[in-house]
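The complex appears here without one of its protein chains, the remainder shown in place.
Going by the order they are written in, the chains are A, B and C; count residues from 1 in each one.
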Amino acid sequence: MDFRPDEMTVAFADEARAFLDEHVLPAEPVLAKQIEDGPGDWTVRPVVRALQETAQERGLWNLFLPPGPHGYGGGLSNLRYAPVAELTGRSPRLAPAAMNCAAPDTGNMELLAHFGTAEQREAWLEPLLEARLRSAFCMTEPGTASSDASQIGTRIHRDGGEWVVNGRKWFATGAMNPDCKLLIVMGKTDPNGPRHRQQSMLLVPRDTPGVHIIRPLTVFGYDDRDHGGHAEILFEDVRVPAANLLGGEGDGFAIAQARLGPGRIHHCMRALGMAERALDLMRGRANDRVAFGGPLVRQGVVREWAADARVEIEALRLLVLKTAWLMDTAGNRAAMKEIQAIKVAVPRAVQRILDHAIQLFGAAGLTGDHPLAEMFAAARSLRLADGPDEVHAAALGKTELALEPLEGVAR
Amino acid sequence: MDFRPDEMTVAFADEARAFLDEHVLPAEPVLAKQIEDGPGDWTVRPVVRALQETAQERGLWNLFLPPGPHGYGGGLSNLRYAPVAELTGRSPRLAPAAMNCAAPDTGNMELLAHFGTAEQREAWLEPLLEARLRSAFCMTEPGTASSDASQIGTRIHRDGGEWVVNGRKWFATGAMNPDCKLLIVMGKTDPNGPRHRQQSMLLVPRDTPGVHIIRPLTVFGYDDRDHGGHAEILFEDVRVPAANLLGGEGDGFAIAQARLGPGRIHHCMRALGMAERALDLMRGRANDRVAFGGPLVRQGVVREWAADARVEIEALRLLVLKTAWLMDTAGNRAAMKEIQAIKVAVPRAVQRILDHAIQLFGAAGLTGDHPLAEMFAAARSLRLADGPDEVHAAALGKTELALEPLEGVAR
Amino acid sequence: MDFRPDEMTVAFADEARAFLDEHVLPAEPVLAKQIEDGPGDWTVRPVVRALQETAQERGLWNLFLPPGPHGYGGGLSNLRYAPVAELTGRSPRLAPAAMNCAAPDTGNMELLAHFGTAEQREAWLEPLLEARLRSAFCMTEPGTASSDASQIGTRIHRDGGEWVVNGRKWFATGAMNPDCKLLIVMGKTDPNGPRHRQQSMLLVPRDTPGVHIIRPLTVFGYDDRDHGGHAEILFEDVRVPAANLLGGEGDGFAIAQARLGPGRIHHCMRALGMAERALDLMRGRANDRVAFGGPLVRQGVVREWAADARVEIEALRLLVLKTAWLMDTAGNRAAMKEIQAIKVAVPRAVQRILDHAIQLFGAAGLTGDHPLAEMFAAARSLRLADGPDEVHAAALGKTELALEPLEGVAR
Partner (left out) sequence: MDFRPDEMTVAFADEARAFLDEHVLPAEPVLAKQIEDGPGDWTVRPVVRALQETAQERGLWNLFLPPGPHGYGGGLSNLRYAPVAELTGRSPRLAPAAMNCAAPDTGNMELLAHFGTAEQREAWLEPLLEARLRSAFCMTEPGTASSDASQIGTRIHRDGGEWVVNGRKWFATGAMNPDCKLLIVMGKTDPNGPRHRQQSMLLVPRDTPGVHIIRPLTVFGYDDRDHGGHAEILFEDVRVPAANLLGGEGDGFAIAQARLGPGRIHHCMRALGMAERALDLMRGRANDRVAFGGPLVRQGVVREWAADARVEIEALRLLVLKTAWLMDTAGNRAAMKEIQAIKVAVPRAVQRILDHAIQLFGAAGLTGDHPLAEMFAAARSLRLADGPDEVHAAALGKTELALEPLEGVAR
């Protein structure tokens, strides 16, 4: 066992840190201004475009995508990507997008790389890898418990040479953005099939007739318009060519699972970056702010918050790194239990750390003057993204308490 | 000891509950629509005006203001008001405003009733009691730790027959509303006086030259525009007549303390109402929503959340009621320790309950489709309003651990 | 609603406090010495006998037993008893026994008073009321989940004029004491009857042939020998006269439920007394102990512990008092939900408070030099006594989330 990161890891992390400090953090107020100046605007802002150019020049581009048989990628292994992803979490509105490593495009690119046909990859993957367009993933539905895939209400049926989609999706992140050209939609092609073979995945261009963008949703008051927001979308007799199926008929559940593993670990990496950003901010505040005769850093409760934060970050970062290593060396499926573990533990811990940071900042922590409240909303949302914590914890607990190892899970 | 509420309490609570069920809750979507239709509008919305008329007719008006020597009031004792205030918390954007029982106007009316001259009462208190205008309280400052009153940076100096104010305030709730005509401003008239005699309180009409409304602040992503938002205000050589001083010179700290006691208990009462609303919503969701083969109510974790919520609400409600009783029978000062206790405990518990409710609702809980996320932001803010939890807890702990009873505090 | 205790309550509480301060607390080291000097001894110690005489003289005797139709009692209502019971919790090894208010005798006396025949009352209740003998309650079994009464394995069958008992019980508190003459045993008389009519309750003299006291059990290393310990008992063809049935055949479950309500609230009252004792001890320690340049009371974390403890005690005490009032005015059954609430909440809170108190005392807190570790073990046990927390919380949560009020439970 060796806890020292290799040279390549250090080199990319150093580059990412320099990019963050020199370009991204200074761009935060610029983005705020551009958002303020265009209240009706859901597109990628100019400051992001500019950062993307710089990132590409510095080789900080598409690093999330490990090299694969598909010939795309050339990014980093999960283990090497982790420190970079964590650094992007320190400026979550800018850094991931700047480096073309932002959800949900990352997961969508992975799907296209792994399951797409040559035509699909050319049409969608290549422009996505160049950030020429954006994409959304349409899985969650307003009327059903999305963590239970058997409940999906959207129907996809075959009509001659076309697939026809009917259903309602929401929390399609990014889909308010007019640059979002592709929707990957999960629906049932065989509602009477075996539980995990009923679903299929379809590529639906956003401008197809019958795609109705109903409204943007808010998350704790935020519309996240700089990321294309979160859309509710109605699919009404939406027709796409038969060739738009991603993978085979009935592969939808398996594809979704394949997407969620890396998606979850990326979320966790970035969440740890948010926690580190919070600690940086706490450090500044605790030394600058004076109350009752001294700086806040002298208060025992403040030191306790900082200690708890540090311990949780250190322990959970190691668990994330080990999970990444397992995914790299034994495959995503072998890391199932670890992925569940970090999915449950990291967002909870980061929410708690952000809560303390807000408390230290007082009312200022609630406002847009600091990134804390917005990061809190993001961390809180992660406890529901891809299924609520409790579903994952219950599955993990069931595995843990099984007398015989469950299939595919090492105890 | 007798835990049965008296007839008057029951009668007012019944009336308030009927008003809530028949008028307020049905008006929630109307308010949402009126807000959506007027994106630049910070005024009191028509639906609130209509509710106010009904509330007045039903005798549900100004109930927060106990009868006093000033001849105003005619409201309820704290103990009798508590159930009514809790009920208003179930619809926090509408019910308090509908019954003219919304902060910060309530606290401002109390100050005017207790400390105002006849002229001040006529000019400001009477129209406030009739909801003809709104007011804001300007205490918190962006640059200093407001829980430490000795740090207040705003200066008020005398110049002939006028007071001149210079300083910067923020979190002046309601002050974005053009109907907000009165600002009550705390500043230092004697920066070198004894620590708690340096401050004075001044009545400043919002349209006085030199009053610059700088910007609205957000709390999480909410601008609370239906309540007049939260303003940052710059006071630049603002001149008001000498008669505008509230109370005497140097009374500012004492007046602020007098205001905060009732303010805190009202916040706690309404917060419990938010928690009850959350439990109502959880009840519906847990029975309606099906996942993994049954309604969510069958999940042990969901039952645990409901049980914890019920226990916390019951215990803390009793503590709030006892505090109200103490304030009524022994005075606000004698209830200091209890006020600290509920100030610390209630918002934390309500935040936790709302967090669980959001989790039960899944992604929907984060949106504006349910009041949970917005109530969460409100409860979270309460942990900072009138000073962070930790300041009050530390003071309470110090009292508790003192070998000799501290002055004015019964062990 | 009125939070002022009546004169009778105050008078008894004052008397109990004086007895505690003058007699009980000074007797604690005497008891410790007497226990140390008689390592094999499970009987009531002389110091307890002496305190019992004093308590009787002062009218502090059997106060737990409200007057009833049976003609026994003359004690206090639940509401008036609460402050007295809480005070006894401050010295849990001595005060309850000194005032003949110690479990399990209290519950057993209640059963005999309510369900016993004249002969049973004369034979057992009267000597118990005079503390001439002790009793144990044999319900929990080592092999089954005792919170699920349908699982009880002990069998009671009729053989002519006798009942014959076979089975194994444990955690029969007090039964190691040779002065414990009576065992009240729950077993199934009709294993095929309706779920809650299978059980009956039998009076079994401890010296009946076939009663084998197997061994004492420990609780966190404590054998609680001053209270008669906790026994495992084997009943092997134990024969008692038919007249020894308590209540009717099949009444066992109902009788057990009747016993548990008051038992639970008494436990909660005493547990709050343990918490107050812990706070007293913390107060002393925090002022006396110096580390890193000042007394511990200056540490923010210590103040936070004290504040949290005070808030939890105050809120939960009120909930206990309200429960007592409900039991007095509406009956034990109407207070079911409140009893569940305090059963769940009080021991958890007291455990947490004791944990903090131990932490403040350092290693000394773990030893027998202070009552903290022993009280911790007692509080921890309460989370399992009469069924684990989780069973009660789940039942409470189920009630809370029910769309229609469940039978016999007011929402």
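Please note the rule applied: a residue touches a chain if its C-beta (ideal position, glycine included) is under 8 Å from a C-beta of that chain, and two chains touch if they have at least 3 such contacts.
No experiment lies behind these values; they were computed from the predicted model shown.
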Any idea which of A:Leu321, A:Ala364 or A:Leu382 touches the chain not displayed? A:Leu321
By the contact definition given up top, give the residues of chain C that touch the hidden chain. 140, 142, 145-148, 151, 170-171, 217-223, 289-292, 296, 299, 301, 355, 358-359, 362-368, 373-374, 376-377, 380-381, 383-385, 388-391, 394
Given the full complex, what residues of chain B touch the hidden partner chain? 299-302, 304
Listed in rising order, the chain A residues that touch the chain left out are 1-6, 9, 79, 279, 282-283, 286-287, 297, 300, 302-312, 314-316, 318-319, 321-322, 325-326, 329, 337-338, 340-341, 344-345, 390, 392-394, 396-398, 400-403
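Note that in this section only the chains that are shown with their structure count from here on.
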Inter-chain centre distance, chain B versus chain C - centres from mean C-alpha coordinates, in Å: 43
Whole-Å separation of chain centres (CA-atom averages), chain A against chain B: 37
Which residues belonging to chain B are in contact with no fewer than two other chains? 390, 394
